[in-house]
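Structure first, then comments.
Apart from one protein chain that is not included, each protein chain of the complex appears where it belongs.
Take a look at subunit A:
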Amino acid sequence: MKYIEEFQNPELARRLLDDIHTTATRPWALMEVCGGQTHSIIRHGIDQLLPEQVELIHGPGCPVCVTPLEVIDKALEIASRPGVIFCSFGDMLRVPGSGRDLFQVKSEGADVRVVYSPLDALRIAQQNPDRDVVFFGIGFETTAPPNAMTVYQARKLKIRNFSMLVSHVLVPPAIEAIMTSPDCRVQAFLAAGHVCSVMGISEYPPLADRFKVPIVVTGFEPLDILEGVRRAVRQLERGEHTVENAYPRAVRPEGNPAAQTMLQDVFEVTDRAWRGIGVIPHSGWKLSDRYRDYDAEHRFAVGAITTQEPAACRSGEVLQGLLKPHQCEAFGTTCTPRNPLGATMVSSEGACAAYYLYRRLGTPTSSTTAPRETTPVA
């Protein structure tokens, strides 16, 4: 497939790796923000091919992982109500709430459906006028425009039996929270390419300035990630801290203006609790007042919910890059993708699941000062 294979070319990966090995003279800690990138890094073994000095810290950018427990519990409660058809992306099914998950709620008789696109949920609402159709609208800035368009269409087409449970999260405030945390070890960021495809890159120069961190907008294929790392390391070695776009084929500086206009109409900024991390000010979007009638939280007055997180789960530390998944005692023993204790073990974008899936059970090998002969990149 065009735009994929060329960016997995092992020969070019070798060149990028050589360059990184030549450039890196000191230890550096880089954070990839996006869970899609974490998945790609572990899957292609990129972390093991990098020089010892270059450490990748996995960031909080898996929307499934950071959706607050309280919102999951609300989703479970709404999904259990008679007459409701609850629609969700597939990877939310096994995310543990305080007691159960959507999968269990479905097996107990609730009508839970997996959709590919939020527009599919809207279609289900049109086909079932006597049912209440609720879509679970989560995700980062990449998923927000599709969800926004769906709510906009629902209002335009006057589809009154449709509503959305919204819990969107935003990348720049998360970067700010990570950088201001006292335990922060991050020296550079690989920013999430597809978030920038939508939002552009204007939010990042102030962060790079304020925290003196290089921020490199990075794509998802192996070559993209290596290029992101290469540019970040080059800046670090030179003592620079600017914003670079290493993913220009999909990211224009201004982003997608049509999507941004829609986002401004449908959503407004709110404080958001990130699962495992806590409340980050101004780090989320909720439906704006204009769309209140389509807000599931408003429509289904869900009472006070007491949430309970399993004590053994250390996903909060994993999400902040303070702990590698295999350092958690439950990892691979009481906690597996089939029986996840925390959300980071559910989605393949979650660091715990990525480590489990690709058998990262021990510490990464430390014999990578020179690039190895074979590369699993292709």
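In the analysis below, a contact is a pair of C-beta atoms (placed from the backbone, for glycine too) under 8 Å apart; a residue touches a chain by one contact, two chains touch by 3 or more; residues count from 1.
Please note the rule applied: contacts and distances are computed from a predicted model.
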What is the missing chain called in its UniProt entry, if the choices are "AIM24 family protein", "Phosphate import ATP-binding protein PstB", "Glutamyl-tRNA(Gln) amidotransferase subunit A" or "HypC/HybG/HupF family hydrogenase formation chaperone"?
"HypC/HybG/HupF family hydrogenase formation chaperone"
Please pick, from A:208, A:251 or A:277, the residue that touches the omitted chain in the full complex.
A:251
Residue among A:42, A:84 or A:262 touching the omitted chain
A:262
Contact residue for the chain not shown (choose from A:145, A:172 or A:214):
A:145
Footprint of the hidden chain on subunit A, which residues?
1-4, 6-7, 9, 12, 15-16, 18-19, 21-22, 34-36, 61-64, 89-92, 116-120, 139-140, 142-143, 145-146, 149, 153, 157, 192, 194, 197-198, 223, 227, 246, 248-252, 255-256, 258-259, 262, 347, 349
